[in-house]
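These notes concern the structure reproduced below.
Heads up, one of the protein chains got dropped from this complex, but the rest are sitting where they should.
Then we have subunit A:
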């Protein structure tokens, strides 16, 4: 595992910084343009969730390598209010903020692997991976 790079999310413009970093790292490890757009969009979604619901948190990027594949691991962490009902949050069209409600289920479809942990009052952690094809 190589060194991790993180972006703190506090302002709306930090979302832009996070997705630019994500796109840059993805490009460096040889991700194609379409998947770069997918990664940037996914980062945008999870970073925006932090900004909207938790106020602040961080998004970290790791390059991971296994025997037969290479990929980018994105970890988003916050210590915000947490998600009350995870299965609801993963449903299409569910939103507590009047948005489209496509964020989390969308991120799951955009990426190859998706893992979410959340505890009410403790915060939320999302881990997603995109493998280089």
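Please note the rule applied: a residue touches a chain if its C-beta (ideal position, glycine included) is under 8 Å from a C-beta of that chain, and two chains touch if they have at least 3 such contacts; residues count from 1.
FYI, contacts and distances are computed from a predicted model.
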Not counting the visible chains, the remaining one has a UniProt entry; which protein name from "Branched-chain amino acid ABC transporter permease", "Cytochrome oxidase maturation protein, cbb3-type", "STAS domain-containing protein" or "3-methyl-2-oxobutanoate dehydrogenase subunit VorB" does it give?
"STAS domain-containing protein"
Please give every residue of subunit A in contact with the chain that is not shown.
12-13, 16, 19, 33-34, 36-38, 40-41, 44-45, 48, 92, 99-100, 102-103, 105-106, 109-110
